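Data block below; observations after.
Note that one protein chain of the assembly has been removed; the remaining protein chains are unaltered in position.
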């Protein structure tokens, strides 16, 4: 069966593309929501030694089915080590031990700051009240780098987030993160259903560096709330393979 | 066999006397050295529900033989819970959760301050270098009260300790401990091979409140490096019973 | 000195008072749902509810009018969406105004740790560059006396009561839980009073991998409440009822359907000592 004949949803496309960015042997802090499926898929595909770390206390989880939440019992049962939540944040996240923070978002901006708190600028009277910070601020501060997974739309990809829940590259001032004493490099990539945005240059601005097969630069620009810059060399991401899709669907079954 | 016929060493006398002061149901932090035998003896005699806590991390240990050290494997194996050493000091000792701190000492003074650091006033060139603080300073600060076990001599019972390793009642100023923010009541009793000294009045001065059978007030005064005051009512401590001695010897066998 | 073994209604009556600051903790696993519902039944008011991850039982308590304040770091119905009763209380003040105090998980975890350690605050790296300190007064700063580095401080939670659910306790009141145990130890050690609901009381606590044991003398009360964590899960006893989480979304969506649920399902359930109403939407189970 050739890849052209495969059908998949935007979410499947996104999940498979994100999974490919997780290198084997990496330690990966798996955030709540979409990152879970991508991280687990990567572990089953090209990255069997991917170390999955969950804020619920599971370190090195190897679940044999997709965990239903970041606190699913299968995580503790299959983990190399289980620790308390205070220990997780103090001994494991805070010192910068984890290579990749793998996060979702409600809004992300040009300089890769993340909002999961409120939509609307008035905190006390928001348009939409979101769940809040969870583990994200310190994951984004301390992990080696952060990869964000998010479906692309002009509502979610904004010039400036309504609320900075987790810091990317601030206002784009070069050296912004260092000036705050943040340890990790911050958001490096945003994987979307249209392509990949990469933090680039001293400002860390997110620019378009790859598109999924069949997606145009125009589509990506329309789905972005700022004047999206495009890399000189634009990669085309190969579509999900039959094996990837089969594995993902088996995981979710 | 009547008690008069029993023979016992000064250390046995001391251990049995100290054991009797531990009430059933109490939580007791068992310091290094002589307190160990007394606490374990108490648990086997009148205080089966005495909760033994060791700085090595064992909480609620019920050893079936005398532990050879505060880190003996039998402690962890028989404990209700085992915790790390940082947790022991931060979550268990520091908040004042433990009723009684049961400590040894090299020197103790009139106001029940304890020295386990150096003999001689010059810290850098001491006459005798002792092991040091261990857990004692924070046990003495935070436990509900402290009971000290120590053979009585004018060298050990001094007007003022050469080094304050663990605070008793400081210089005897009323409210001394409160002024430092110390949580526990500090040293309440010192059990010796001659009798019992009790912290008394607003100064917390140690005065003689009990003697072992056959010991005179003069003997106790001679074995004390300050002008030892004597309580109006002086108790006489009954000698170790055959049962107590048999139990102690079985423990040590 | 050791924990009293009692019934859930008795324990709530004894330990939880109007105006208290209370934490019902559980990180996906072992959420003390039955205890929260008993607090609703007993009509407590003006509570400050503390929890890292308030989910549907806090939505129920807020909707029932028990709370005047929520201290939290992630409030949602995991895998489903928003907490509608929480949102209605914050945005519309229904049924009572709800103040919020918002932290990150790292901050809340450190606040629990400070509480367990009897410290007025904990020090951490966190919140720097985020908008949280603009809105949350309980995020402070402290300077390292050795390096001069400025770090973040978060205060003790000041808990009156902690409530958790555990797999089992023995007859001496020692509590055992295993699997993912979150901040439950810190919650109990950090509160003035504590209640542990348990699946069962056993003669002997057989050691389990990744166990946390709380000695009976640091627990105030234990109440046997089998299935007391439903619809969350209790490892070794039952799985998470994911359908109940999804169903809650419909019930909580508007005030009428919530009020119907509250009156006809939760409050109408006959409360017997040691039993409880367990479910969100699928009727009263006793």
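The letters A, B and C name the chains in turn, as written, and every chain counts its residues from 1.
Simple rule for what comes next: a contact is a pair of C-beta atoms (placed from the backbone, for glycine too) under 8 Å apart; a residue touches a chain by one contact, two chains touch by 3 or more.
Computed from a predicted structure; not experimentally measured.
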item: Where the missing chain makes contact, among the chains that are shown; value: A, B, C
item: Omitted-chain contact residue, chosen from B:18, B:47, B:82 or B:245; value: B:82
item: Full-complex contact with the absent chain, from B:13, B:30, B:98 or B:164; value: B:164
item: Of A:38, A:51 or A:100, the residue in touch with the unshown chain; value: A:51
item: Touch with the omitted chain, as defined above, among B:48, B:131 or B:201; value: B:131
item: Where the missing chain touches subunit B, by residue; value: 32, 55-58, 68-73, 75-77, 82, 84-86, 88-90, 93-94, 117, 123, 125-126, 129, 131-138, 141-142, 163-167, 170, 176-177, 180-183
item: Residue numbers in subunit C that touch the chain omitted from display; value: 118-125, 138, 140-147, 149, 151, 153, 155, 207-211
item: Subunit A, residues in touch with the chain not shown (by the definition above); value: 25, 27, 49, 51, 59-60, 80-81, 90-91, 94-97
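Going forward, only the chains that are shown with their structure count from here on.
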item: Inter-centroid spacing, subunit B versus subunit A (mean Cα positions, whole Å); value: 57
item: Distance between the centres, which are taken as Cα means, of subunit C and subunit A, whole angstrom; value: 29
item: In subunit A, residues with contacts to at least two other chains; value: none
item: Multi-chain contact sites of subunit C, meaning residues that touch two or more partners; value: 185-186, 212
